[in-house]
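Just dropping this structure here.
Here the complex is missing one protein chain, while the rest keep their positions.
Moving on, here comes subunit A:
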Amino acid sequence: MSKKQVIDNTDRYKGEAGNFQSLESDDGPGPMKSVEGWILIAKGIHEEAQEDDLFDAFSKYGPIKNLHLNLDRRTGFVKGYALVEFSEFAHAQDALNGINKSEGICGKKIQVDWAFKKPNKKGALKQIKKQ
């Protein structure tokens, strides 16, 4: 069972240094599945929003597997984006459509999109998934 990986032979990536592992996919286009689910990015989030606000808004569409609402490291306020993971594609798709149309979080509209996409190039990233 060979472990094929991307070999990038530019100078900086000579030899082993050019082997980057990635997840298997077809040629795209479209959103890319992550190891355990589908990840959305939400942007334009109100500075004082809490995780609960996001949890409430997104869990209407299905059970949330993971939620990262990262803070601005200097101010302690919300940085402005969040990553939300659903196990099921349909839940993620519904959340994407539903929340984009909704009032948003804390009265501020947010923009939701897929976080990861399939590579566009034909033949790129055709590797065996590791672990």
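Keep in mind that, in the parts below, contacts are C-beta pairs under 8 Å (C-beta built on N, C-alpha and C of every residue); 3 or more make two chains touch, one makes a residue touch a chain; residues count from 1.
What we mean here is this: contacts and distances are computed from a predicted model.
Between the names "Aminotransferase class I/classII large domain-containing protein", "Translation initiation factor eIF2B subunit gamma", "dihydrolipoyl dehydrogenase" or "Mago nashi", the one given in UniProt for the chain missing from this structure view is "Mago nashi". The chain that is not drawn here is touched, among residues A:I39, A:L54, A:A92 or A:I105, by A:I39.
Seen from subunit A, the chain kept out of the figure touches residues 6, 19-23, 31-32, 34-36, 39, 41, 43, 66, 68, 70-74, 79-81, 83, 85, 111, 113-120, 125.
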